[in-house]
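The other protein chains are all here in position, but one chain of the complex has been omitted.
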Amino acid sequence: MSEKHRIIAPPPPVQGSNGDDGWNNDFPDSDIKKHNVARFAIMLLIFSEMMIFAGLISAYLILKFNNTTNWPSAGQPRYPQEATLINTIILLLSGVLMFLFRRSLNRNLQFSKLSGLLIACCVLGIVFLVLQGQEWLKLISYGLTITSSVYGSIFYSIIGFHAIHVLIAVVWLIWASRLVIASKFSGHLINLDICGIFWYFVVLLWPLLYGVIYF
Amino acid sequence: MEHTIDEHGSHGGFVSRYVFSQDHKVIGLQYLITGLIMALLGGIIAVIFRSQLAWPNREVLSPEAYNSFVTMHGTLMVFWVAMPVLIGGFGNFCIPLMIGARDMAFPTLNMLSYWTFFLSSIVILVSFFVPGGAVSAGWTAYAPLSVDARFTGVNWGMSLWLVALILEFASMLMGGVNYITTIFNLRAKGLTLMRLPMLVWMEMIAAVLFMFSVGPLIAGGGLALLDKSIGTHFFRVTAEGQGDPVLWQHLFWFFGHPEVYVVLIPGLGIIAEVITACGRKALHGYKAIVYSTIAAGVLSFVVWAHHMFVAGLNPLLAVGFSITTILISIPFFILSVAFGLTLWGGSIRITSSFLFALGGYLIFIIGGVTGLFLGAQTADIYLHDTYFVVAHFHYTFFSSIIMGTIAGIYHWFPKMFGRKMNETLGKVHAVGTFIFYNLFAFPLFFLGLAGHPRRYSSALEYDFLAKYQWIHHLATGAAIILVALQIIFIYNFFKSMFTGEKAEKNPWRATTLEWLAESPPVHGNWGNASPVVENGPYEYSVEGDSDDFRPQGKLIPTHVKH
Partner (left out) sequence: MLPENISTFGHLVDNLILIIFVITLMVTVLAFGIIIYAVIRYNRNSNPHTTYKFGPFISKIIYLDAAMIVFDLIIAYASVSGWAHVIMRSRSDLISEHKEYVDVRIIGRQFFWSFNYAGLDNKMDTNDDFIIANKLVVPIDTLVLLNLTSGDVIHSFFAPHLRLKYDAIPGRSMDVWFKATKTGSYEIACAELCGAEHYRMKAKLEIVTKEQYKSWLNERSGALSVR
């Protein structure tokens, strides 16, 4: 957005208007306001994403309930509970790093330290994806594919959908850490912030999926 | 987030102003016009398959084609007419103007939303012409009929249908984020929530309902697409796996019921705007309307299984769902009474928009009360999936999607194009539409009572139905005239766009903020001024005032730096 469009000056005080909770619309470009609007929007988006996952999880529960006697489906391997525990810890750890990053961002610590935290967070995200991929390859070699049974279909769909979210978030994080390394983030605080919120969503969703799906 | 405010009204060439525009008004009109074209298409499709119903021996359509046409009629009307016109069109056009904003919170996202919608429209239209034809499993696309090409012979049609639907939802999600964010964050000074015009409330509630309910259907659509394309086992019952066909119904209707309110309540919002402006009277029970609409919205999340009373739902659960469904009559009853009391004691100007609003209101009452028959689960054993259901939802949908929309178009046309529509043609259109709509839809209630199941391409197969063939003749005749009547509207619309009487800023002498702007409003809506709100949205005929309306706010000049 170019400077040319930031044109509105504060209006004169208005007489006689009642106390209100409405925004003063003549500061559409003030940073604080933009920040709040962006946060509001990402929260809305996350909420509707959560409803998609709610739909998937209830589909999982219903299918499991319908097939209680045949779960996992005959001849199919169990979901890898132990291996995924390591993965869960890795992802949660990256969430902790994100927390530390955001805290130091607020305290305005040195850039070098900041970029280290963010890069570590990215790396853990990538490790999560790689380990997940390995697990999938192993499962496929044991005969659990997306078409082999209900058990496989729902597993790959839900976990895969989450993995897509992790992938998007990781790409976003890489882009963000590039900014931080170049120390350019002052103009992109909003983006860094909502990227972090999205990462929280992806990380915090995982233990729920792990608990519900794998056990 | 970008704010392209340009006090000179224009920047860029034709393409960036009218095609890939980020201006909420242009996007609103794009949505509106795309939706109306789809409505015309849906209407023509309806006339064709109704001809098949009236004269089954002529074989107007093969049974396969009949199912495709019925399915596409429902799909187009709900997802490609109601959503874009009421949410995309009026939401985009009216919300920023009514709350005194210069544009939506995210103009680029808004543009992206429209073009995603446009893409989805192309996909759904293309699905008519792929091998196997368009989807023919009903607009509810019940599995396993829909997810296996063996059952209907439709392969590509169904995949494209799902893709188009998911694209459309993505588009509406972008829109929803935008509307809610805009309404919460960009209101003019002094515009508290309880001073919002009713349409803005209704759009907001609709957007919230949509965003919270659509997730499960997006999930379900994705799963169905996997079932359809690579052969997973979610909704199909095969040797390898026991999927659950009823799961699709749950996912569909969890979205489906809030969805019908998503497309209903913006229409009621338009009716509220029109009857206050034409009745010169404040909306009676403003807060009651707001709260009861919210209550109806919340309740709409716990009624979905009333579509599945006879689909093997646990009978005890059915009792719960039936009671919540019957309960939902109460908020809508309050709302109807409030509208009635608003008319009572007014000084009503009978304009075309008022006639449409009134017609919509009356039709909505019939649609509402007939819902009780279907919500009572014991009556639903008999009435489920008969023409009674068809008549009921046509009454509810038509009230909002057609009557509400057209009332809104007559009402805001001066604001959209700076000219008025022809009132005489408008009144003929209104009365004709109301009469022929009722002639078409009301007899369907009787067909339903006679036990006529829906989606039959011929009733002559059954002795107990064949004697009611005259009702099909009547309904088809009325439907043909109803669609033909819309030629008046199309003529009036385009004629008035170019040669209509020039409209001043506030032709209806209405109170809400959009009437402070130029007709049509400039880019950025308010030029070198910005609105400040001083009172409620419907202060008509205030005692002691010289004029019979008190605008909600006024424009205060702002200093603009260059």
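We call the chains A and B, going by the order they appear; numbering starts again at 1 in every chain.
In the analysis below, contacts are C-beta pairs under 8 Å (C-beta built on N, C-alpha and C of every residue); 3 or more make two chains touch, one makes a residue touch a chain.
Small disclaimer: the values here were computed from a predicted structure and weren't measured.
Q: Report, in label order, the displayed chains that the undisplayed chain touches.
A: Spelled out, the missing chain touches these shown chains: B.
Q: Tell me which residue among B:17, B:427, B:455 or B:473 touches the hidden chain in the full complex.
A: Hidden-chain contact among the options goes to B:455.
Q: For the chain not shown, which residue from B:108, B:192 or B:242 touches it across the whole complex?
A: B:242
Q: Decide which residue listed in B:18, B:129 or B:151 touches the omitted chain of the complex.
A: Checking each option in B:18, B:129 or B:151, the one touching the absent chain turns out to be B:151.
Q: If you put the missing chain back, which residues of chain B would it touch?
A: Within chain B, the residues that touch the unshown chain are 62-64, 67, 136-138, 142, 144-145, 151-153, 237, 242-246, 279-282, 284-285, 287-288, 310-312, 315-316, 318-319, 322-323, 326-327, 329-330, 333-334, 336-338, 340-341, 343-350, 358, 361-362, 365-366, 369-370, 372-373, 376-379, 381-386, 446, 449-451, 453-459, 461-464, 539-543, 548.
To be clear about the criterion, only the chains that are shown with their structure count from here on.
Q: Using the average of all C-alpha atoms in each chain as its centre, how far is it in Å between chain A and chain B?
A: That gives a centre separation of 33 Å.
Q: Spell out the part of chain A that touches chain B in their complex, as residue ranges.
A: Interface residues on chain A, with respect to chain B: 1, 5, 7-9, 11-12, 14, 16-18, 20-26, 28-29, 33-34, 36-38, 40-41, 44-45, 47-56, 58-59, 62-63, 66-67, 70, 73, 146-151, 153-154, 157, 161, 190.
Q: Provide the residue numbers of chain B that touch chain A in the complex, in ascending order.
A: Touching chain A from chain B are residues 1-7, 100-102, 105-106, 173, 176-178, 180-181, 184-193, 211-220, 222-223, 226, 230-234, 240-244, 247, 250-251, 254, 530-534, 556, 558-562.
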